[in-house]
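To start, the structure under review is shown below, and the notes come after it.
All protein chains of the complex are present and in place, except for one that has been dropped.
For clarity, chains are labelled A, B, C and D in written order, and residue numbers in each chain start from 1.
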Amino acid sequence: MWTWFHRLASPPHFFRLAERWLPWVGVTALALLAWGWIGGLVFAPPDYQQKDAFRIIYVHVPTAAASLSLYTLMAVAGAVALIWRMKLAECVLVATAPVGAGMTVVALVTGMLWGKPMWGTYWVWDARLTSELVLLFLYLGVIGLQQAFEDARAAARACALLAIVGVINVPIVKYSVEWWNSLHQTSTILKLGKPTITMDMAVPLYAALVGTFLLCAYAILRRVQNELLWRERRSGWVAELLR
Amino acid sequence: MRALVAVMCRELRLAARARSDWLMPPFFLLVVVTVFGFGAEPNDPRLSAFAPAILWVASLLAALLTLERLFRADYEDGTLEQMMLAPLPLYLSAAGKLIAHWVLTGLPLVLLSAPLGVALGLDGADVRVLVAGLALGTPCISAIGGFVAALTVGLPRAGLLLPVLVLPLIVPVVIFGAGAVRSAQQGLPVDAPLYFLAAILAVCLTLVPWVLSAALRNAVD
Amino acid sequence: MRALVAVMCRELRLAARARSDWLMPPFFLLVVVTVFGFGAEPNDPRLSAFAPAILWVASLLAALLTLERLFRADYEDGTLEQMMLAPLPLYLSAAGKLIAHWVLTGLPLVLLSAPLGVALGLDGADVRVLVAGLALGTPCISAIGGFVAALTVGLPRAGLLLPVLVLPLIVPVVIFGAGAVRSAQQGLPVDAPLYFLAAILAVCLTLVPWVLSAALRNAVD
Amino acid sequence: MLKIDRLSLSRGDRVLFSGLSLSLSAGELLHVRGANGCGKTSLLEALAGLRRVASGVIRTQPDPLPLHWIGHRNALSASLSPLQNLEFWAGLHGADAAAADAALAAVGLKPAVRKRAVRSLSAGQKRRCALARLLLQVRALWLLDEPLDGLDADGIALMADLLRAHLDGGGLVVMTSHQMLPAALPGVRELALDRLGSS
Partner (left out) sequence: MLKIDRLSLSRGDRVLFSGLSLSLSAGELLHVRGANGCGKTSLLEALAGLRRVASGVIRTQPDPLPLHWIGHRNALSASLSPLQNLEFWAGLHGADAAAADAALAAVGLKPAVRKRAVRSLSAGQKRRCALARLLLQVRALWLLDEPLDGLDADGIALMADLLRAHLDGGGLVVMTSHQMLPAALPGVRELALDRLGSS
């Protein structure tokens, strides 16, 4: 187990591993997204009360879910980076932040677009929405902090600390709909047990969901690779790689 | 223990030397609330509805103004290095500074909020909730703010990065704090949000000194 | 002239070096508005009534955050002394710094206020008034704030004294600015307050550089 | 006892020096010399544990070896008086506050000066305050970065006495200085940091 852990953590090994897996991840992501979105936007029956407006769900929910999961990932990577001083974890941390920020933005925008027909307004200062906005600020904060440093490692450690402390916001976003009376609807799809949504709506949604996660994985892996190349630019394996 | 006292007493002395330093945050609070009253329609009945938000945001910002100063001077004149080399563990000296910071900025705000709340048209019960909330909330602000201050201490113009990093982390505190007053105004039970605040405070007190000292070491190296 | 450019370009470089520095005040504005919305009741219709006040106070504070930094660094590292001994008259170098300060903090706020105004539920016409008001008001804030910054630069922890001195001076600006938007909301004519703002701005531009340089000389000796 | 083994330091992407090995025993003073920017301060910071080393090891005995650190900067709060500054350090080191005044007297600051804000002191007076920290408490290792900067003639003589006393008491000193060291110091060893390869 530990040997595997350490081999994975060694930059050159990880780089090659990523190189091998990336194509597959990318292709599956695109396939699933295509299925999910075509299935959702074209074939799924219109909602009996929302008509076609509900179709935004196929973008909104996956991105929203991703925005939360990616932050958690960032925090975990941060913890690993601090505890085991692992370079790779540092790279994952800094690589994840912009992707997560992007997902959050999409979730916010789609949510707002959806809000107009549903709640009659683009924005309300409601717990779910605001805490999601706060999540965006946390992402941007991490990015800003990382850029403010000159030394990459110091930057990563600082970001790690910030990410870990900021993770308290994730449960707040997730459960805001239960804790406060919120316009936003409560969990129906992403909850354990039997989801309360018809199958021909749900299946494409799950496809889009998995697809989105894979897409994020792809983006993050690529960014990690770049980060590794840059940090190790003076080391042997990069030299021979670029040769 | 003696050492911890030494740290705090130095902070207080520094504040005392910087003349009416410890007067400023509450004074600042006053002015903001005034400006706000101006900005709003003169004697607007809706003011009281916004009073909790105004007071919370104002005290938040008042605290923020003082946060950047928390470690910067020590960092620039080399005191921080010395503290790390001192026998007293860094997280203790840090804790000392945080406590002093709260006594200097948080405490006055707590005391001041009562009259201001009344001035903004809150009634007795609501004011009590407001004060309780601030009493629990301001230490959290000092702690979280101190942590971020430590994160950014080495950086050029940290003062601008700081509030942007602090405010998102503080939002929950403000929610519960202002929320409590609102529920009080609507006659709803207020203990739930106050318990939440207490919980956050507990977490801060236990965790912050450690992450904070880690951040400081990171900044100095 | 070349010299003036040199001063401004140094300021911009300093800001550029402090990486996402010039991003911070608007970002800060965003965060404050968010916190504020949170403090307020969810989805509160009255929010739009308070929107002008919120935006004005927030941009005021965002500017304040950067003001203390305006001269402090130069004072501490001895640059200010050097500036006084330079051939370029001090009030020009001061003016250069002020202009740079406005470009870095005021301008972004002006641009950002429009979307935020919409977010807080202002309608098109009101937003135009809001933006116009800020466009006239933020330079005044930079100027007056810069003057006070010069007054307090020598003092320890001027950062806390500063807002307390600035805010009263700025209050008129805020009144007219926010007032204009309110009259717009109520369909009243808005040119009177805007003219007032323009007048204040004219006064600032003509007087401030001189009094400011006087204040600086006084601070250094 | 301080032992450095094949130490190398780097700042940013620049290697300052590499393969520095030496050992310093009780009563010895290491005078680190070298051109501006050759890495003297960085070396002292590494010895103090303030800076990570690129490679190599620093061993001390006992470990950790209690040390005093005086950097380029004086680590004084400008708005407090020298006395208050030193009382703070005394408290932090667990020494008693009375020591503070004695230490300031020992570095030749007049009572009036001890009570005025550090901001109003002259460069040399500030430096003396910083050096007074050395007297608060007995520590085996002194790390001094340009301690003589800004000191006048008798300030330097005074510093020489302090060093002599410390060395005679079996202390260790690692210091940098571009000036000649005051003569007649026991156990002085020179290290030319910018000529490691050649030497």
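Brief remarks on what is shown
In the analysis below, contacts are C-beta pairs under 8 Å (C-beta built on N, C-alpha and C of every residue); 3 or more make two chains touch, one makes a residue touch a chain.
For clarity, every value in this text was computed on a predicted model and none was experimentally measured.
Checked against the full complex, the candidates C:51, C:83, C:173 or C:197 give a single residue touching the omitted chain, namely C:83.
In the complete assembly, the contact with the undisplayed chain comes from D:72, out of D:6, D:59, D:72 or D:115.
Interface with the hidden chain, as seen from chain C, comprises residues 2-3, 5-7, 9-10, 13-14, 17-18, 73-74, 77-79, 81-88, 93, 220-221.
In the full complex, the hidden chain is touched by chain D at residues 11-12, 14, 34-37, 41, 72, 112-113, 116, 120-125, 127-128, 146, 149-156, 178-179.
Everything that follows uses one rule, which is that only the chains that are shown with their structure count from here on.
One simple way to say how far apart two chains are is to compare their mean CA positions; for chain A and chain C this gives 37 Å. Computed from the mean C-alpha positions, the centre of chain B lies at a distance of 24 Å from the centre of chain C. For chain A, residues that reach two or more other chains under the stated contact definition are 127, 130, 134, 137, 140, 144, 148. Contact with two or more other chains is made by residues 17-18, 155-156, 161, 164, 167-168, 171, 175, 221 of chain B.
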